[in-house]
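Of the protein chains in this complex, one is absent; all others appear in place.
The letters A, B and C name the chains in turn, as written, and every chain counts its residues from 1.
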Amino acid sequence: MFIETSAQYRQSLVGRQLEIYAGGERITEVTQHPLTIPGVNAIALLYDIAQEPELDALMNARSHLTGAKIHRYSHIPQTSDDLLKKIQASRQAAEISPISGLASWGVDALSALSIVTYEMQQDLDLPYYDRFLQYLRHYQADNLWSAVAVTDVKGDRHLRPSEQEDPDLYVHVVEKTDKGVVVRGAKAHTTGAPVAHELIVVPTRALRANDKDYAVAFAISPETPGLKMICRAGSLAQEDSLDAPMSGRFSLVETLTIFEDVFVPWERVFMCGEWQYAGRLVELFATYHRHTYAGAKAAMLDLLIGVAALAAEYNGVADARHIQDKLADLIQAAELIYAAGVAAALEATTAGPGTAVPDPVKTNAGKNFSGVKFYDALRVVHDIAGGLVVTMPGEADYRSPVTQPYIEKYLKGAKGVPTIDRLKLFKFIRDLTASDLGGMWMVESLHGGGSLEAEKIAMRAHYPLEHAKGLVRALAHLTSG
Amino acid sequence: MFIETSAQYRQSLVGRQLEIYAGGERITEVTQHPLTIPGVNAIALLYDIAQEPELDALMNARSHLTGAKIHRYSHIPQTSDDLLKKIQASRQAAEISPISGLASWGVDALSALSIVTYEMQQDLDLPYYDRFLQYLRHYQADNLWSAVAVTDVKGDRHLRPSEQEDPDLYVHVVEKTDKGVVVRGAKAHTTGAPVAHELIVVPTRALRANDKDYAVAFAISPETPGLKMICRAGSLAQEDSLDAPMSGRFSLVETLTIFEDVFVPWERVFMCGEWQYAGRLVELFATYHRHTYAGAKAAMLDLLIGVAALAAEYNGVADARHIQDKLADLIQAAELIYAAGVAAALEATTAGPGTAVPDPVKTNAGKNFSGVKFYDALRVVHDIAGGLVVTMPGEADYRSPVTQPYIEKYLKGAKGVPTIDRLKLFKFIRDLTASDLGGMWMVESLHGGGSLEAEKIAMRAHYPLEHAKGLVRALAHLTSG
Amino acid sequence: MFIETSAQYRQSLVGRQLEIYAGGERITEVTQHPLTIPGVNAIALLYDIAQEPELDALMNARSHLTGAKIHRYSHIPQTSDDLLKKIQASRQAAEISPISGLASWGVDALSALSIVTYEMQQDLDLPYYDRFLQYLRHYQADNLWSAVAVTDVKGDRHLRPSEQEDPDLYVHVVEKTDKGVVVRGAKAHTTGAPVAHELIVVPTRALRANDKDYAVAFAISPETPGLKMICRAGSLAQEDSLDAPMSGRFSLVETLTIFEDVFVPWERVFMCGEWQYAGRLVELFATYHRHTYAGAKAAMLDLLIGVAALAAEYNGVADARHIQDKLADLIQAAELIYAAGVAAALEATTAGPGTAVPDPVKTNAGKNFSGVKFYDALRVVHDIAGGLVVTMPGEADYRSPVTQPYIEKYLKGAKGVPTIDRLKLFKFIRDLTASDLGGMWMVESLHGGGSLEAEKIAMRAHYPLEHAKGLVRALAHLTSG
Partner (left out) sequence: MFIETSAQYRQSLVGRQLEIYAGGERITEVTQHPLTIPGVNAIALLYDIAQEPELDALMNARSHLTGAKIHRYSHIPQTSDDLLKKIQASRQAAEISPISGLASWGVDALSALSIVTYEMQQDLDLPYYDRFLQYLRHYQADNLWSAVAVTDVKGDRHLRPSEQEDPDLYVHVVEKTDKGVVVRGAKAHTTGAPVAHELIVVPTRALRANDKDYAVAFAISPETPGLKMICRAGSLAQEDSLDAPMSGRFSLVETLTIFEDVFVPWERVFMCGEWQYAGRLVELFATYHRHTYAGAKAAMLDLLIGVAALAAEYNGVADARHIQDKLADLIQAAELIYAAGVAAALEATTAGPGTAVPDPVKTNAGKNFSGVKFYDALRVVHDIAGGLVVTMPGEADYRSPVTQPYIEKYLKGAKGVPTIDRLKLFKFIRDLTASDLGGMWMVESLHGGGSLEAEKIAMRAHYPLEHAKGLVRALAHLTSG
């Protein structure tokens, strides 16, 4: 069934047999547990805004296989314009819910698989691309949303997969049968797995010949026996909401995802032993996903600009020169991040069967910049908003008849601004930037989509260094180097 | 009674009639409420370490009035060495509990008052310094600890106190009698008031003649009728401790502190109408308190260096070149912050009755640097530690027999490191840097002791700019400027 | 005559009656004076590369007026693609000669004039756009290159034009006749005026009604009587070239440009008294010109990446991890700067008669970033290349038979690299980054096209702040602000 509305999406999650744990207990229905509800909401939002007429062309696309209308986050990009629309869609969604903007994992992995399965089929005469197309038809026909498990738990990080004391610290094939493969291992911080229709699994790094068994990619249902998910710690219950909690509405559901001898039928296996292609697959996935950040992180900055500007107004200092200066810093960050994505889309190349790939240098330059600048942006927001963001009383005190008069009187800001608005705004800032959720966003800005160091490696790998050296050789009349 | 041990300190807080609110209810005993216990602990620690023989010379001093042994945080600094010992004491305490290291507000305000009351007595023939000395004798005789209320709620910040629509948005004198004064208003983010013996109140800014009524400084007991404290929002209960919560043990208790027609007897009034001295008093207080940051923030960096180094080891990547590089960044930050305090102590001047004042340019340079670098330091720690800091399962899952085996197996790091150690470390990092507590520390790093902008103003005001211009005039043979 | 080749360009400069001064003397032929030759070369290069077949589509365009082929730097942009090609052309030229890449002043001013003259004609029924079109036809027919005089000398900068003690510190109209206007004043740092065919003059800032006389824009020949140019100080003679001087080949010719009662006929006057349009004209010019920086500054970074990579190789340390890390920094800077330009082109709007205008937020974000990062980039290059860049012996010592053997032996680097290559490379780095030319480039990176502060103002002015605030109001349920 084609899932079109958020109601249909929510319904599709009900009654599933998932093995999910959180807070020491098993979660039975993700649509009803306070820890997973914000994650359900985040994906539901993606279906919702795809229904809005004025966003139709942005949030939906035409399948290159069937011509049918599908969600933008199910569409394999064929052109620069497709890539551009993806980051516009990401910015659009993320302006309401940052995590929703980022939730393109599925299509990012599918786009990478479209290329690598094609190349393997061409090079090795193995039917990976045929399988992939069959899977994609099913996926688009139902307009599904998927999570992607990438980062293995890695154990001792300076050892390669096959060098680990425990061979299970990277996901690997432990048995092959006529029907399929059996895999074992665990992936860390899989975002959204409990609220996904599908879980796509890809290797986390380039591999060598003796890591052959670790070269495995596949897609499974979250209900597959042997699959276990343990959620991140954290109470999202908001006893103190002041009417506008971000963390209670939209948030990331992160799991440690365990594959305890999980069986995958061959028609859902997209790589099995072809270690030479593992690095390319994960790099392509990373490129696609980092490209999404251009939209989602620009939107996150838009929110931070909005809160900073409102905080300055509410405090009566919107005209202060140093505040204007700091707002310009945030604006510059937002626009450079987004511009990197636009330029990467415009300079896309095609690969495999004609899939469009954003320019990797610009993609990584922008993603890396967004990670570093995010901490600066928090500093600017806190600097402008002031200490009350973390020291003000909470909702219960505001609601109490004993203390409300004092809070109303003394936490009043600029003329015309109701005290409750100022409290809500500061609470919103705290929730987004100086809380459990804020801490998650900070770490996510660095490690989501790969680390700062991985991005630098990618920039160096793809920048035309020989061209730059050639310019200098010509100008300085050099014969070597 | 001279309060010497932490037990005596805790006892001194019991049975007091305070009007404190939190979470919509009144707190009756601060030693027993989960929101204030971490604050009690933070001050108790200061008494505890002053009892350790090897720290005696550091954590205690000899009163310049009586020669009696008193706590370092009750001693008016007389020499560079006193100032140096204060930042060493601060670093010492903060290496266990950052907030304890910072908790020098009381002595910082008293040091500033020692100078300004002396100057007012000299200039205006008013008995402020006599009163101050009498108060100080009592304070040191009991070895008290005090909170300081500085930051008025301010309303519309671009208006001066007397220009506000509501005259109460800065604390001011509403009545004078033979016995004393009556004050009204509110102060934001007073740290530690519910767990203090005394509350010292000073103006928050320089004043003009028509703000005369706002020029008021005094000391009162937290039990004084009309004084109300509303605590910051936030649950410090740690359902997920992994045995080592920072936030549950030591934290800041911040209050919105309301003065509802509070009576202060004359012997406790240290300024009343002398608006010309208000700016000097708050600037001196700020200088003293920002100087403390040199110790406490260096210690905070020491902790961050420690967690980053351990995380790298636990992950098996301690030797990675980029990690070594990032550790050097943290080390440099810690040492420059501390060095600024050392140099400020060494270049101290004396003022008023002989009180030593740290050099304001270096003091502010270091404090400002610490505020900006703190966000960078968080980024480095998160970068090194990795995403598990925010995505790992919590204690309940670890304790559950169903999930523990998976967590034990799959979150194992480098050889020889028990998984539980890795979990505890990551939990500690999360608690300190990516949580409600972490958010508080971020904002505190910017706004505690005054904003970045206030520090820049102080640097400019005290740097010998004419000397610098003179050097250039001489070298470039200029006649003007 | 249509100027097509560099030889024709050089010829077009011969025998002109210019009043140019440098080093206390008058320059008679700019094609033969060591101070202006590098400037002639820089523009000649633009004609040269437009002749290369593979660059034809990039460096040339079709006039939107006549359809004739003209130089890219004479073409009024009609589309995003035109804007994109302009920054590609800029990067292309600047990879050989940074100043050539930047030399789009003329077309940037003409593009701005196309819009503002059109708007004035529409709004005020004055024949400015007709005049402009007539002038543009002539300009494109001869394929000219022009300099632009913008920055008035300004006197006391906190005073507006009409408030200055000396009314001549901004260029203004002193007389109007039937035939035209007489202007007086001076413009600072006009780049390329002595080697231009035309000099276009525009106001430097927004104006008020009482600054009416300062609202003047026009185009004149550099030979116009009363026009005087005094060149920047600096000897570009390279006694020490090691065969590859940058500064001796391509450089900026900057002049203080004086208008001593210069007569301008009406057909070349494009604004005269319409003070309401002055700000728009200069802002549009700035936007166009700052957009060019996306190409030229990325190319400058490409050169710096090239020299850094070669220096590392020549020193035998290309594989050092910290050097790889620093190269990634330079790459990121280059790509973000360029990406801002690409995105600004893609998000262009049209104005006036249909002229394409790059997005001002992204344009200014990129330009500002390039100014700040340039100094960082110099630090990285110097860090990698090492001290010999400034301490090595010069060409004369290398050529001397007495010292050459020592230099050959002792300044040898990695195996296979001739010592002379290493010397040339270091000399090239010194010339480009640590010399009179290097100093010029530094200051140019900040002030060329407008200051950092001006760019921040432009970012704030054009960023959709109300949209960002609206997002927050919706999410946090706010009613005000």
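The rule we apply is simple: contacts are C-beta pairs under 8 Å (C-beta built on N, C-alpha and C of every residue); 3 or more make two chains touch, one makes a residue touch a chain.
Here the structure is a predicted model, which is why all the values come from computation and not from measurement.
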item	value
Given C:Ala112, C:Leu169, C:Ala219 or C:Val264, the one touching the chain that is not displayed	C:Leu169
Per the touch definition above, residue among B:Val307, B:Val357, B:Ile407 or B:Val443 touching the missing chain	B:Val307
Contacting the left-out chain in the complete assembly, out of C:Leu124, C:Ala233, C:Ala461 or C:Ala474	C:Ala233
Residue touching the undisplayed chain, where the options are C:Ser6, C:Thr204 or C:Asn315	C:Asn315
Interface with the undisplayed chain - residues on chain C	21-26, 151, 153-159, 165-166, 168-169, 185-186, 188-189, 228, 230-235, 239-240, 254-256, 258, 260, 315-317, 319-320, 322, 372, 375-376, 378-379, 382-383, 386-397, 399-400, 402-403, 406-407, 409-415, 427, 430, 433-436, 438-440, 442-444, 446-448, 451-453
Interface residues of chain A (partner: the chain not displayed)	321-322, 325
Those residues of chain B which, in the complete complex, touch the missing chain	84, 95-96, 243-244, 246, 302-303, 305-307, 309-310, 313-314, 324-325, 327-328, 331-332, 335-336, 338-340, 342-344, 346-347, 361-362, 365-366, 368-369, 416-418, 421, 424-425, 427-428, 456-457, 459-460, 463, 465, 467-481
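The rule we apply is simple: only the chains that are shown with their structure count from here on.
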item	value
Separation of chain B from chain C, taking each centre as the mean of its C-alpha atoms, in whole Å	51
For chain B, residues that touch 2 or more chains besides their own	322
